[in-house]
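Here is the structure we will look at, set down as structure tokens.
With one protein chain held back, the other chains of the complex are shown just where they sit.
Moving on to chain A:
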Amino acid sequence: MSKIQATFQRLQAAGRKALIPFITAGDPDPAATVPLMHALVEGGADVIELGVPFSDPMADGPTIQRASERALAKGMSLRKVLALVAEFRRTDTNTPVVLMGYANPIEAMGGQAFTAAAREAGVDGVLVVDYPPQECVEFAATLKGAGLDPIFLLAPTSSAQRFAEVARAGSGYIYYVSLKGVTGSANIDLDEVARRIPQIRAAVGMPVGVGFGIRDAESARRIGELADGVVIGSRIIEEIENSAPGEVVARVRDFIKGIRTALDQIGETAR
């Protein structure tokens, strides 16, 4: 069983929800990333999604675009992201790390070479935004062969046929994009999420994390009531942007703590 699967099982057994924060590697600078990852864990993160910056982040809103541009301006690259994961692993061997990014940097490195290097560095899962399952059959198999989980997106508009394709190609968890649009958008449709999550869980047989549009403890709690996990990204990047240089780590940790507390209240009210 992969570290990601074990994490979701452990949480489910305890009646808890997975908190999955996203940060862009190298933002605001490469030296900040590993301390930020530890701060996320201290704040209560269960899985970390680490963004690999790309020059053309088509699926991202302005906040994560800015994070990518800052990271690239500081010389961040896919190889350096892997080095950061390896550094994080020296002191944290438990928290699953999922790389999230676009296809081209991986293609430039080569799917096999990337998979070997990612495994070596201690990566647990990979989500390539512009690799739908039908375009990455071989790559997904390579990841699985190396014990890494290929994570796929599903959207409010996805058909039952897509559920089946993703169930075949993916493992670990499903990242359900809760609304139409790019990362950081507003207007989450809770009724839609409530209707879709059970369908997806049943069809795919994997835990479902929900992201896009989760802004604060309240929206996290509401989504947490419906899903197995909550992904929060743009809002953390904003926290990083709005912090003075010395206080970034502390502010991100406190912000995540607030979300954690809200998520843990779900279990308590249920009990």
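Just so we're on the same page, a contact is a pair of C-beta atoms (placed from the backbone, for glycine too) under 8 Å apart; a residue touches a chain by one contact, two chains touch by 3 or more; residues count from 1.
Keep this in mind: contacts and distances are computed from a predicted model.
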item: Omitted chain, identified by the protein name its UniProt record gives, among "Monovalent cation/H+ antiporter complex subunit F", "Carbon monoxide dehydrogenase", "Tryptophan synthase beta chain" or "Phosphate transport system permease protein"; value: "Tryptophan synthase beta chain"
item: Listed residues A:67, A:109, A:167 or A:188, member touching the removed chain; value: A:109
item: Contact with the hidden chain (one of A:36, A:117 or A:153); value: A:153
item: Sole residue of A:7, A:24, A:77 or A:95 that reaches the chain not shown, by the stated touch rule; value: A:77
item: Contact with the hidden chain (one of A:61, A:172 or A:229); value: A:61
item: Absent chain, residues of chain A that touch it; value: 54-62, 65, 69, 72, 77-79, 102-109, 129-132, 134-135, 152-155, 157-159, 162, 177, 180-182, 185
